[in-house]
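Here is the structure we will look at.
Every protein chain except one is present and positioned as in the full complex.
Going by the order they are written in, the chains are A, B and C; count residues from 1 in each one.
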Amino acid sequence: MDFSYSEKVLDLKKKVNTFMEEHVYPNEKVYQDQLNQQKTRWSDIPPIMEELKKKAKKAGLWNLFLPESEYGAGLTNLEYAPVCEIMGRSVIGPEAFNCSAPDTGNMEVLARYGSEKQKKEWLEPLLAGEIRSCFSMTEPDVASSDATNISTSIVRDGDEYVINGTKWWSSGAGDPRCKIAIVMGKTDTSAPRHEQQSMILVPLDTPGVKIKRMLPVFGYDDAPHGHAEIEYNNVRVPVENMLWDEGKGFAIAQGRLGPGRIHHCMRLIGLAERALEDICKRIQVRKAFGKKLSEHEVIQEWIADSRIEIEQARLLTLKAAYMMDTVGNKVAKKEIAMIKVVAPNMALKVLDRAIQVFGAAGVSDDFTLAYHWANARTLRIADGPDEVHRRQIARLEMKNYQ
Amino acid sequence: MDFSYSEKVLDLKKKVNTFMEEHVYPNEKVYQDQLNQQKTRWSDIPPIMEELKKKAKKAGLWNLFLPESEYGAGLTNLEYAPVCEIMGRSVIGPEAFNCSAPDTGNMEVLARYGSEKQKKEWLEPLLAGEIRSCFSMTEPDVASSDATNISTSIVRDGDEYVINGTKWWSSGAGDPRCKIAIVMGKTDTSAPRHEQQSMILVPLDTPGVKIKRMLPVFGYDDAPHGHAEIEYNNVRVPVENMLWDEGKGFAIAQGRLGPGRIHHCMRLIGLAERALEDICKRIQVRKAFGKKLSEHEVIQEWIADSRIEIEQARLLTLKAAYMMDTVGNKVAKKEIAMIKVVAPNMALKVLDRAIQVFGAAGVSDDFTLAYHWANARTLRIADGPDEVHRRQIARLEMKNYQ
Amino acid sequence: MDFSYSEKVLDLKKKVNTFMEEHVYPNEKVYQDQLNQQKTRWSDIPPIMEELKKKAKKAGLWNLFLPESEYGAGLTNLEYAPVCEIMGRSVIGPEAFNCSAPDTGNMEVLARYGSEKQKKEWLEPLLAGEIRSCFSMTEPDVASSDATNISTSIVRDGDEYVINGTKWWSSGAGDPRCKIAIVMGKTDTSAPRHEQQSMILVPLDTPGVKIKRMLPVFGYDDAPHGHAEIEYNNVRVPVENMLWDEGKGFAIAQGRLGPGRIHHCMRLIGLAERALEDICKRIQVRKAFGKKLSEHEVIQEWIADSRIEIEQARLLTLKAAYMMDTVGNKVAKKEIAMIKVVAPNMALKVLDRAIQVFGAAGVSDDFTLAYHWANARTLRIADGPDEVHRRQIARLEMKNYQ
Partner (left out) sequence: MDFSYSEKVLDLKKKVNTFMEEHVYPNEKVYQDQLNQQKTRWSDIPPIMEELKKKAKKAGLWNLFLPESEYGAGLTNLEYAPVCEIMGRSVIGPEAFNCSAPDTGNMEVLARYGSEKQKKEWLEPLLAGEIRSCFSMTEPDVASSDATNISTSIVRDGDEYVINGTKWWSSGAGDPRCKIAIVMGKTDTSAPRHEQQSMILVPLDTPGVKIKRMLPVFGYDDAPHGHAEIEYNNVRVPVENMLWDEGKGFAIAQGRLGPGRIHHCMRLIGLAERALEDICKRIQVRKAFGKKLSEHEVIQEWIADSRIEIEQARLLTLKAAYMMDTVGNKVAKKEIAMIKVVAPNMALKVLDRAIQVFGAAGVSDDFTLAYHWANARTLRIADGPDEVHRRQIARLEMKNYQ
């Protein structure tokens, strides 16, 4: 278990760091301003984003997420971790490098399970950063934390599949560039519990696809990305849009969610690290009760605890990455579940302390703390709530003693 | 320490409860819809609110907050507690009964420290629900948790005071009906530490008063109420706008914040209670992993802990109210500080559990959980952050042993 | 819900407080010294205890625990609470007033459910402080948190019952004065789940009763009281030793445990209060890093949190007491379960902070902190573990929504 970074990775870290300092952080406000000056917050993409993407692509900092693949940078999960962490420090960071969710997970699915035709049509423009995608799994009417609850139907009818159901939290569907959804549904409700589900590609302009509304996250609309509720009403797609095969939806989900989850964790570590920096800077210049905030012991405790928690979360994430690289996502599932619980909760604690240090400024949008907090909070729910992951960790642990 | 409710209070509780059921809850969505259909979210007040106010006034459920006064309902803090709790269950509840912050605190200040002229001009329309008010104390450039840091200047110049400074989190200043601000500043920087501050009445249409922007709270704009950053630039008001006297700002703040704080706590208990109800209802109808959510032990633990925490916070709030009524706000300051720490943290925990139970729905605006959470989070900062209150509790406790 | 104290209670509080100051605290070390100078720690009772008992009896501070009864002081639970809290501040306090567990619970059982003969034989000498008793319920071989697991058998054979089984944590059985055990077992395994159990009186000198060993609690032997493992091997007692009736064991347990639990909570509040006092005194005289411990913010936070937690636990205990007095132990079961969770956890937190403040001294026996901690820790298990109480609270809460 070697967590040392190769020259290649150290070089990438440095380059991404420099890129963030020079291009990303200074443009966070520009991005928001451009967004607010559009016709609506959903109508367009702030031009600064396409500029950033061009620069990142030119700098060779593009599609770094895909492990061991002809399409990507060939980084292992362990190598990608420190780089992804840096990108995650800014809300607009990951997209600038074409490394943002849910596209990375979707590209990974296409790279692994897609047919040549599917790759040509969807993976290539995604890798080029020309289009975006969404992942339609969660449903409003059932507890989707238990994936077997999913009720959307995918029924074969001749050369087509007919899809019916309502999905929500299809994140990214608000983006005008979003062209394709991976939809999870049931093709055979009489099959064994984990073979009923399938995943299928649905172009968003297919008749019957209706974006009903965008869901806010604690007051944030997350425009232009957005979290959509989508109605699939007798949506027909050709049979070759099926991913892998009928009944493989659950297996793909397991494969997809591993990398997707660990990427979230890496980014959460990055934004927690940034929050800790924010604290350390703020307390040098503010005074209360006769001394600098930095001299207040209570704040010192918060700093110590934050450093401890970040450090532990990072090491556990690296271990999970190492295991995914060496024994595979399936064997590493306990470690993936562990970081999925650890990282969001860690980030929430660090951010909460930062907000408290910043006082009223902390809950506003003068700093990124509140937004990052809301984002991190969703990750105690998305891709499986804490409770479900803890349950799985316990079951795997107990197996050793049965 | 008798926490039993008199017939009068039981009757009021029942009436307010009925009013909430009949008029408030069913109109929460109406209020939001009307707000979104306005020219802007800041331009007008949703008509439903004025209707509710009319109904509440007619029902005699009006200005219940003012203790022992010719102006109010004559309820003690202890009597007001259970009533205020019920109002607090809905975002739009308190205003409907003319019992919402910051007006209640401001009216209390005017009733206690205002001159006859000040009362006539500002208290009466406030009591009538015709205008609204804001409280301008916090400043962006200093750690305002230490009130001695406040830097806004109030300088006498003949028959006028000239006010210069920048305030933010002047909540309510976004409301088109908001006419008056109570501004805290320093009249004499050479006086003893707690006699430098004064409070003065500043009509918002005075030349030099400039609302620079509205600050969001975790993405929520809180329109039309709003949290304003206000620039006071050579603002001139007549000397009779001074509240009580020069140098009394700190004393008034202490007086004002006691009731203001406990009202917040009462409302927080109400919204936590509602969240617990929401949990209990939701888990009867959702299933995961082969059983109803209500049968999952982990969720049962959340319910038990929530009930325990709510119950304890309520009892402590009642004790603080009882002490304010019997020994006065000053002697009760330890108890007030204690509930100011307890209630927001309790509400945040209960709401966080509710959000987790509701999953993705919990962070959206389909339910009031996320909004209430954001609101409660600000109350770990507003009116003194947790740390400052804990410090005061400890100092008062240690005094017994010195 | 009136928590004010009557003249009678205020007077009792004062008297018990004075008694503690004059007689109990100064003799805590004397008691330990006498114990260590005996032949063994189990052979005798330190003479100081009988002296204290004589003094307390003479002062009229005797058997204060029995509510509304011909035998006791006639205090309600609410009235007893503040008095019991004071006794609980010292390990040797409760016994001095003949108010210590498990005798109080056992006397309550005898007073409520005992026959005249049983009362004459066992209740009277217990009330006189001449003998002591134990309660034999928990078994080593089953999870006794679920009382239906209990496997000891009580079989009628003519005019006798024959008892077989092994019990442990029969606290008090080490005391040379301990003469009688209340034993819980099953008389009819074919009856409905909660009617299989019975309670029966077993004099400890009955043939077949064998005290196998004394169990330590975190290294403490709790001599001469002790926690015994007892083997009941074909133990025969006359049929009139049955309490109430066959099959009533569960009902008696429910009745017994209510008062027993709340007494524990009252005492826990007392010892937490004492620990907080200990902290406040210690930090006035110790220095570290250039200032008195009292000036360290981190310790101030501990004081504030301790005060907050004690206060809330006390109020909740008073509420539970009030309900037991007014609506009965059965209807008050949610409140009893709540304090049973709250009080030990609160005391453990306060004591843990005190130990940390005292440093190495805190874990030793120079102060009562470590001993009290160990004692409090057992109360998260004894009389039902936290988990079981939380489960019950949740079930009662959810009932409102089914």
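What we mean here is this: contacts are C-beta pairs under 8 Å (C-beta built on N, C-alpha and C of every residue); 3 or more make two chains touch, one makes a residue touch a chain.
For clarity, every value in this text was computed on a predicted model and none was experimentally measured.
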| item | value |
| --- | --- |
| Candidate in contact with the missing chain, chosen from C:Asn27, C:Asn106, C:Thr138 or C:Asn241 | C:Thr138 |
| Residue, one of C:Pro26, C:Pro216, C:Pro238 or C:Gly328, that touches the chain absent here | C:Pro216 |
| Residue of A:Met87, A:Val341, A:Ala360 or A:Ala374 in touch with the missing chain, whole complex considered | A:Val341 |
| Residue among A:Leu126, A:Ile252, A:Leu316 or A:Val363 touching the omitted chain | A:Leu316 |
| Which of C:Glu130, C:Asp157, C:Asp245 or C:Asp365 contacts the chain that the document leaves out | C:Asp365 |
| Where the missing chain touches chain B, by residue | 296-298, 301 |
| Touch residues of chain A, complete complex, unshown partner | 1-4, 276-277, 280-281, 283-284, 294, 297, 299-301, 303-305, 307-308, 311-313, 315-316, 319, 334, 338, 341-342, 387, 389-391, 393-395, 397-398, 400-402 |
| Touch residues of chain C, complete complex, unshown partner | 138, 140, 142-146, 149, 168-169, 215-221, 227, 286-289, 293, 296, 298, 355-356, 359-366, 370-371, 373-374, 377-378, 380-382, 385-387, 391 |
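In this section, only the chains that are shown with their structure count from here on.
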| item | value |
| --- | --- |
| Longest centre-to-centre distance from chain A, chain (CA-based) | C |
| Interface numbering overlap (same over half, different under half) for chain B and chain C | same |
| Geometric centre distance via CA averages, chain C-chain A, whole Å | 53 |
| Cα-centroid distance, chain A relative to chain B, in whole angstrom | 37 |
| Contacts with two or more other chains, residues of chain B listed in rising order | 387, 391 |
